[in-house]
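Every protein chain but one is kept in place in this view of the complex.
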Amino acid sequence: MRETLRVHMGWLHSWVGFLAGLLLACVFASGTLAVFDTEITQWMQPEVSLTQETSLTPTALQAAAQTIQAEEGKGLSAFLTLPSHRDPVLRVLHYDGYEFVGTALNSETGAVFPARETAGGQFFYNFHFSLRGGNQPGVQIVTFLGLCLMVAIGSGLVIHIKALWPDLILFRPFGARPRAWVDAHLIAGVLFLPFIAFMGYTGTAIHARVLLPAEPFFRSHTAAPHKKEKTAPKGRVLQAGPLPPPLAPLIAQARDILRSPDGNLVLFTPDEVHIFKSDAFGPFLTRDHVDFSRKDGHLLRSVTQSPPAVATMQLVRGLHYARYAPLPLRWLYFLSGLAATALAASGLVVFLMKRRRSSGEQFFFRVAEALTMTTVVGFPTATLGVFWANRCLPTALSGRAMMEIDLFFIVWGLCAAHALLLSLTRLAASGWRQQLGVLAGAGCGLPVLDLASRSHAWGQGASVFMAADALAFLTGLIALCALLKLREPAA
Amino acid sequence: MSRTKTPGITLPSAQPVTRKNQKRQAVFRRLGLLAVVCALSFLTAHLIMLDTQRLPFEDMRLKTDLGGMVIAALFPLLVLAGFAGRRHWWGLILGLVACGSAVLAGLLPL
Partner (left out) sequence: MTFLLVLALWSAAFWCHECLQPRTRTAFPRQTGAVSVNQIVRALTPCLALTLCLFEDPALGIFYWLGLGSTAGLGTSVLMAVLKQKRGLARMSKTPL
């Protein structure tokens, strides 16, 4: 075989793409869901009313301040998110090591909503950048996968460069088997290339320091050991502060300085109250803030200017996190995320199809097929499992949030075990069909379950529920179509 | 060239065993090259991250963030160039030059 550049790059693209793609597909899918993390949390907490105004009353803020102090008494570093158009409730949150969880308060009365305990959309957000594995090894793995993605994109471009322009929108779903899948892979990759490359680059750049810390691998023995200041672990406080002063005037003053009319973040230290600008105003994820004394509420300082280097990083973060995006743009992010997921999934299928004839009988091929099944069908099934668990588990159950997450991993693990068992016993086709059947049932059944649970009203403010149910139903429908297609006898 | 116009591929007629061996050797060569290229790129990236500590900013996080931006762009380029440039090893030479530059940037005074 002639070792042309195209052949060489094709080999690199296939292997890097397949090995990284097994997890990248899950990272893309969870990132796509994380675009609507707040809305998923709202779906998962139907007890929280979404029809109220975003205005804040001193009573509500006083109740929030008391809750904050109570949380600090338990050693938790709690903070406030003020109501916004996207999430019109007052939330007292803390970091539990993985997600930001806490209570929701009515922004007018300050009454606590008796909402069920859930990790909500935060789970998908955390899974997206760390696979829920913390900084080490979770974030490191995802960052490494980001580098692999960039390599796969580069090599893919080299392979396809000559056909890139003429075959820009060439799609032959009714063509021969591998052709249709290759076309789907190329269509998703080429049309959404700016989005995928940009998100891959920014995601990798944001967390590169976790993969390659700025410390020498081999430390000098003569160097003095680095002294660490005594700090509380992330999400915890060493000492509780006094009850904060009335927050309403502080928030009004901060909003005036920051020119941020709603959705601010309020952080507390034992001595100070920090009010941050909302992320919803512009693509720069600024950390502009105004600080007040926690004792008497007098203004300490305001930080509203960023040098160019800082502003660049703010833009990189802002564009990746998309918290600034209005609803139509958020949907475009979501669609592009779906395309990225389809790119990875179709790439995995193409890899298997190309090798089935030559290596289909080999052990490693069977393992590869099982892993592909676990990623392509198992991951969405486990995701829908979280939604099912949210409606099926008793609302007053303690440790409910953790149970939902455990269920996700149990379902995913079961899918993996099922896929491995059937693939290794040469029944992979049945495995695909059975898992697609479960996915179709889970997806199409979710709206019925949501309706039957009667957990919320279907009147005003139900668009979140309708959209989530419709998307789940659509997922089920796509799985059903794939299942029916697989049942057709091969021509 | 459009994918619709696929030229006929003619394979040289060789003994199956020889072809299999050739293929295996080619795979080993590629794996070796990839390992060397990746190691070199990681070393370069690490050195760049160390070099960022010399940037004139107070915020440590900002320095590593800027280093991350450079690495995220440079690492894939070095791997691709190293893997693509087989003839006269220009890809590897490029990687070595990048690595050498990172070392020099760390040694030379600002």
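Just a few scattered comments:
The chains carry the letters A and B, assigned in the order they are written, with residues numbered from 1 in each.
Criterion: a contact is a pair of C-beta atoms (placed from the backbone, for glycine too) under 8 Å apart; a residue touches a chain by one contact, two chains touch by 3 or more.
This one's a predicted model, so the numbers in the text were calculated from it and none came from an experiment.
Within the full complex, the residue among A:Ile141, A:Leu157, A:Leu332 or A:Val367 touching the omitted chain is A:Leu332.
The residue touching the chain not shown here, chosen from A:Ala111, A:Leu168 or A:Ala457, is A:Leu168. Summary of contacts with the chain left out: across A:Phe36, A:Phe79, A:Phe127 or A:Phe192, the touching residue is A:Phe192.
Considering the whole complex, the residue from A:Asp296, A:Glu361 or A:Glu488 that touches the absent chain is A:Glu488.
Counting over the whole complex, subunit A has residues 166, 168-177, 180-181, 187, 191-192, 194-195, 282-283, 324-326, 328-329, 332-333, 335-336, 339, 349, 353, 429, 432, 482, 485-486, 488-491 touching the chain that is not drawn.
The definition used in the following text is that only the chains that are shown with their structure count from here on.
Averaging Cα coordinates per chain places subunit A and subunit B 30 Å apart. Those residues of subunit B whose C-beta lies close enough to touch subunit A in the complex are 1-4, 11, 22-23, 26-27, 30, 34, 42, 45-46, 49-50, 52-53, 57, 59-69, 71-73, 75-77, 79-80, 83-84, 86.
Those residues of subunit A lying in contact with subunit B across their complex are 1, 3, 5, 8-9, 11-12, 146-147, 150-151, 153-155, 158, 162-163, 166-167, 170, 201, 204-209, 212-214, 216-217, 309-310, 312-313, 316.
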